[in-house]
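Taking it in order: structure first as structure tokens, then the write-up.
For this view, one protein chain was removed and the others were kept in their places.
By letter and in written order, the chains are A and B; residue numbering begins at 1 in each of them.
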Amino acid sequence: MTNFLQQLINGLSIGSVYALMAVGYSLVYSIMNFSNFAHGGVIMFGAYFGYFFITLYKLPFPVAFIASGLCAGILAVVIQRIAYKPLMDRKAPFLYFIISAMGVSIFLENIVVATIGPTFRTYPAIFSEIPIKIGALNIGRIDLMMFVISAICLGFLIYLIDFTKIGKAIQATAYNMKASTLMGINAERIIIIVFAVGGILAGIAGVLFGMKYTVYPQIGNITIKSFIAAVFGGLGSIKGAVIGSILLGVIETLASGYFSSQYRDLIAFALLIFILIVRPVGLMGKVTEDKA
Amino acid sequence: MDLSWYYLKGILMFAGINMIPVLGLALLTGFTGLFSFGNAAFMSIGGYTTAFMMINLGVPFVPSLLVGGVFASLGALVIGKFTLKLKGDYFCIATLGFGEALRLILDNFQYFGGARGWAGIPLKTNLTTVIVIDIIAVIIMANIVRSRHGRNMIAVREEELASQVIGINVFKTKMLSFVISAFYGGIGGGLLASYLGFLQPKMFALTKSTELIIIVIFGGLGSISGGVIGSLVLIILPELLRSFANWRLVIYGVVVVFIMIARPEGLIGGKEITFKGIYNLFEKITKKNKKDLDTTIEGGV
Partner (left out) sequence: MALLEVNNLTKQFGGLTAVNDVSFKIENNKIMGLIGPNGAGKTTVFNLITGVYKITSGAIMFNDSDIHNKETYKIATAGITRTFQNIRLFKKQTVYDNILTACHNNSKYTLAEAIMFGAMPKALVKNTRFAREEKMLRDEAEELMKIMGLTGRKDFVANNLPYGLQRRLEIARALAASPKLLLLDEPAAGMNPDETDKLMELIGEIRNKFKISILLIEHHMDLVMGICDDITVLNFGCVIADGNPFEIQNNPKVKLAYLGGE
């Protein structure tokens, strides 16, 4: 039983970080209707930003943390301006966006390899290695931080989306961009905001990942998990992305705990395939019929 | 830059080998409109099957190659059944998922060497073989595209609903395209296995699938010539610039974004280079010269 709870907690922790990534990805998907394959690159840059802010510039952790998020947000907006906006203006089919995103992703990963080099880097220990003991359970401090920080960020986000005017504007634009511009919403501004928010969340997720594991250029591949989580929860749904991510994190951790950690990623893909067969629209997605 | 014939031959073979999966993907993506991010999986099925046939069963090269292609096609039948009913984005993610899943399975399958790979594959691929197979591959692809089956694929790409309404079995058409692309992928994988002498699952990861798609788009969607020329350009050029190895992929990334923004129809622009086309172009150029000549004479008199 303790083992189960232990795994559950680990799963929640990793799931919460998946949630940060998946939400950013789902936000962009809900507005632009395409899969932002460059998301992983932003996550990776977030990890590197954090690393250099802490080691090179010796910034205190909270400052470095926030700065990384902001820089990642800016990066996301720059990407949108350069790689997606021209396509939007031309009303290009969504697949062009995916390919452009792919190009950005390849660029980001390899520019790091070419300039800084592919060596693994480790964050200096920010938190004590001693786990917190609750009864028989050991909760790693990093895991706890991951969960808490993610929860706070997601809380902010849900507040933003559900309770602020900007949030309603985002929801409206996601529902129908043309109609919302007719209602006086500046779609372009909303798009920038959405990318910025997604980018900030990605940057934070990157820092958390970097802290927990190591930092290397391919760390962005973890974004595949956010795709899976977002599809699982229902593409375009924020709540779905959160639920999907938590479930993915928990299932992954439990499965790898009870079977073998080698199969961890495989479980995630098996889940994806399962969802696509059984209920492609995801947990919170809506089933619609094609209108002729 | 070392330009010995041996080195050049290697690059040409590498380009020729990769051209085949690219052609297959050109059919699937360029002509049928399905963007697969997992076609490298078919290369790996073909590669490992070919290796198995040659090493474990002692079957000669060409039959092994064909069996590799067939197994890849069977893989497509299975994967297609699950993925082809999905729309746009979902199909991309699903094929990506299958591609990576297969790689992970191979990583853990010790009989084929797991992640360390499988070495000792007989080296049977040579330049002549590659060129011959390339020519056959192009001819077959051209015949497919110009048949009613090819026309149906193009129709599905353009307007899926309208295609159904004129009696096209969209699922079957997509599956046909998928299976053929897999066969081509499998042959490419088999040729690769016997060219390198070893196989590793990570050779067929998402990066490879992405490279294939990039080449197809670079050459131009809906064009076989585009697939051929795209392969030659995007594989040979970077190899020649080996000294910039790290920057090669950086440039790839920039090129892709640039194409999407500036010239999404790719290098060839979706048209085909045919003998007739070259003849017409030649005529147009000579006619223009003749006209200039006439006016000069008139002016001079």
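Operating definition for what follows: a residue touches a chain if its C-beta (ideal position, glycine included) is under 8 Å from a C-beta of that chain, and two chains touch if they have at least 3 such contacts.
None of the values given here were measured: they were computed from a predicted structure.
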Given B:55, B:74, B:105 or B:144, the one touching the chain that is not displayed: B:144
Per the touch definition above, residue among B:130, B:168, B:205 or B:235 touching the missing chain: B:168
Contacts of subunit B with the absent chain, listed as residue ranges: 139-140, 142-144, 146-152, 154-155, 158-159, 161-170, 176
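The definition used in the following text is that only the chains that are shown with their structure count from here on.
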Distance between chain centroids, defined by C-alpha means - subunit A, subunit B (Å): 32
Touching residues (chain side subunit A, partner subunit B) in the complex: 29, 33-35, 82-83, 86-87, 92, 94-96, 98-100, 102-111, 113-114, 221, 224, 227-228, 231, 235, 262-263, 265-266, 269-270, 272-273, 276-277, 280, 290, 292
Interface residues, subunit B side, partner subunit A - complex: 35, 82-83, 86, 88-90, 92-94, 96-98, 100-101, 104-105, 108, 161, 206, 210, 213-214, 217, 246-247, 249-250, 252-258, 260-261, 264
